[in-house]
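The complex appears here minus one protein chain, its other protein chains still in place.
Chains: A, B, C, D and E, in written order; residue numbering restarts at 1 for each.
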């Protein structure tokens, strides 16, 4: 069940929308940014010692913590020679007055699935390297994302934190000795990363685009799209995540803008995690 | 927790009840049927190619879809030489303004259990023929019933659709080869059917009976009973499914009427699935 | 999520509190008891033949039924040579107008965890004697507590009923024969009990203490504490279970009073179950 | 109920049942009203080893409000079993069986309670099975109607109930757990004894029409006896109350 | 979508797909409006073996009340799959995938429905997938918008939809289940055909910018054809209605 929410069509929104649009035409935004300017990004990795990988990412006022726990388990029967990963996301109630405690709602589910898609469809993790015994025992990565502070656009920092946590994750090594699975004490391996996916959230008001929207902008947008890109500028995932019309012409502009901003975010990420 | 519902005792109901009763005394019903007349039944089987068995049944405006998926699993420890089946039912919200999305409510649970009882207590499936390796591996039939359109009496068409789906189900064959369970590609077997259970819902207003009630009649009835019958006219299940008094005398009439209508429904079912 | 409840600060409470306090200063209580007087306790064991252990305990008007079912299962990986027990508690809706049907709420969870703690931290059960095959198969005791009638202080009678059920539990014997786990028909063993834990609930109004509060007293208390004691008068668990300040001085009085009342309850329990 | 037992002899040479009863004999029954302190009405019943508490609250405010009915009380009924009441520990939470039985019990009780007298209120009936040895829904409704009477809720009649079974081809009154498990049919019946009318009826298992009619008659006879025990329990309760007051 | 199949030839030597279609060819589609009795509007769609019912209720009272919006209707949408609709039996209850798709379908429908005309009411849209063979969300929204029209809910346009895939390096229209499973990308697109604007867009899998643009164009062409089928289904429905009345 998915229900309409209060914000989109109220009249104060229309007024705000006009104001944002007028500013955009002048190349400006309410918080002083340029239309295609992303807020400052900071990335700290290995912040949770008990997690195998972790990263705290802030993008303006939005703050995301991702932690990864590695376990071992059986592979999917149709993919016997691949490790497994799952992505969960929680919109913690301390992050915003609009988040409620309880099981993940549709927004949290969507966030988890968008991050999952960016990683999975870009084939960022070489899952074939996460096999202990083919068809029997593989590594399982639990990638858990917590939104700690929500100041607009949790998608892009969530992807950044998930990928930063993955790239710095120390997977504890296991071996099968005498038919028994054993932890190889003190040994770990890096996550086998093939590409660095990032996502870019782009908002549309009439014929203008903006990136990395603030909460006020999110409410005023005609619509918005989140695009995932791999290191080779392929698009690996798209999610139109709001009501509203999107012309083919605008969509083409979005694709090009997204590609540029993706490179920008990727270079920040690569620097932070020391990849490249 | 089971809670009173709005319908039964409101005064408009009383007026409707009187009208229905007066008509019944003249051998008539609001929709033009005779008191003991079942609405037209249509049965289509194998409508879902991805299911191992399926049947769409309509009875008047009520439409039921049942699908069966066969898996293998371990038998119950107290019945090591029997296969397993389970029945689930959902009252889909698209079927009626009175159905709500969410986990099955008491009406859906009752429906599933009545269908289960008709099949189980009539011993319709020869479960001993659904064993792959005694005590270890058996066939498991998941019989899932969806009410797609609810125009009164979902019980009888639900039993019809479940039995039609069973009778036409192609159980994929499995074998144990070299200690491993394997699908025998391309081979399947029929469900071992011993008897053809059907159910008959009978409503009571004062001293009169009617079968296959419409929603309006359901609300106006003094009470109602659903009876299951096997091919030998044994009664295999009963459910009084509404408040109200039922005299022993009326109950005897119900048993006899049910037996006749059961034969009528069974002959329609047998013809549709080509059994006999 | 834990939410404030209606009772504690309403003004009728203040009036009641004053009255209770004035009586306490005179060494009296509303129901005629002395401040440190526990209501009459009755303990019946083995009341449920289908349970392996059971006890019905009443303490004044509060009535608790505990039943124990023993199963076998795998031990926790970090405790391969210990059996397992778990405690559940339900505040049945028939026990009080203030209990609602549904999954255990925070009060029921707290009750279960307090009883668990009394038993676990006192090391009452010699879990090492509940092993069938080390690291592989152990006895698992499911201790399920039902509050049947709630007339104040369900903690102390719940501990009494759980320990009485444990002390009289007949654990069905299992053996591994030819590599298979088998029930040794007709044989059972006693729960290996090392100490007899009991709990004492103590309420505070200003500088006065009372034990075993009635519901009216519970609502009027400044705060309350439940203490668990083993047979050697060690304190094995504490739970301050209500809002309110507790000075270190009052806490010392509570510890001493608790110790005395614990001995009193233990002697009732020992007599009832024939231990000692 | 599906396989007739080969090993367990459900009826012996002398026509006696596994627990020594004759086919039309009830198990020992103990019924008591007013057994719990905090509910508005309560009852306890033992039928053989089946042991059940029932309690009633109300008429009270409806919560949540939107369930309120303008012309009568909402009757809420919960049939619930303790985890240890059955042979295999029942997991916590309501099973589908408990959900179904809550519904049929509620419908039976709705038939006799004068709900119109208490519009915009709720009457809660809680049935707690602490040991299940066959016939829990019938013992449960017998206790529930007694608890309603104990709570002073006006009813057209009490409800008394028992189950008739078919074991080894023989109809037997008040079947127990073993008979239910290895027999051919289990038919719980609840009636309003004064009007001799059925308020709850279910059947699991096979019977011919003739057997079914006989089984209903047998149930009716048993129910009359149980009704007498209910009346006695109420009398005892009222006399105690009279003494107390 | 992750491993390109080594065994299954998704495009043969003649450029044909596993089911014999050309890359830009839709599967056989059957669309019908007004197929259910009890909803206010309904539709049925088959796209190849994908089979879906959609039904609409409302505008009706909002329940629970606090979800009511003062200036427009609440649109509620549920995308749900039957347990047997997929290869491996889907467990009962909503999966995360179903929750996400309910959201994107709702957002797409909100774009076209004139919600402001029905303040303080609710419009429910239920999409029931009874067989899933690829393209269920796009077939689902195609049926849902038809059901809305059938219910007489005013909309700025119908919504028609299809998915473009990439298999063995080739863009293909209206991908089926096997192409989705073994191909490189699946891009569901829903549009308002008259305005040629996107209302739903997702992508799973890798495409270059150029491919993406071509894929959108391909989707747009397919959607125009599906739109014609919707119009025909409505005409047929209205003519039937006219005859009936």
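The rule is short, and it goes like this: contacts are C-beta pairs under 8 Å (C-beta built on N, C-alpha and C of every residue); 3 or more make two chains touch, one makes a residue touch a chain.
In this text the structure is predicted, and so the values were computed from the model without any measurement.
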item	value
Residue among A:2, A:54 or A:195 that touches the chain left out of view	A:54
Candidate in contact with the missing chain, chosen from A:82, A:121, A:144 or A:230	A:144
Residues belonging to subunit C that touch the chain removed from view	1-4, 6, 8-11, 79, 106-107, 109-110, 112-113, 117, 120-123, 127, 225, 230, 233-248, 251-252, 255-256, 259
Interface with the unshown chain - residue positions in subunit A	48-51, 54, 61, 63, 65, 67-69, 71, 88, 90, 92-97, 101, 103-104, 142, 144, 146, 148-151
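Note that only the chains that are shown with their structure count from here on.
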item	value
Touch-network distance, subunit A to subunit B, counted in steps	2
Apart from subunit E, which chains still form joined groups through touching: A | B, C, D
item	value
Chain whose averaged C-alpha position falls nearest the assembly-wide average	B
Result of counting contacting C-beta pairs for C-D and A-E, higher pair	A-E
Chain whose Cα centroid lies at the greatest distance from that of subunit A	D
Rounded Å distance, subunit C centre to subunit D centre (Cα mean)	32
Rounded Å distance, subunit B centre to subunit D centre (Cα mean)	26
CA centroid of subunit B to CA centroid of subunit C, Å	48
Junction residues of subunit D, two or more chains touched	78
Subunit C, residues touching no fewer than two other chains	101
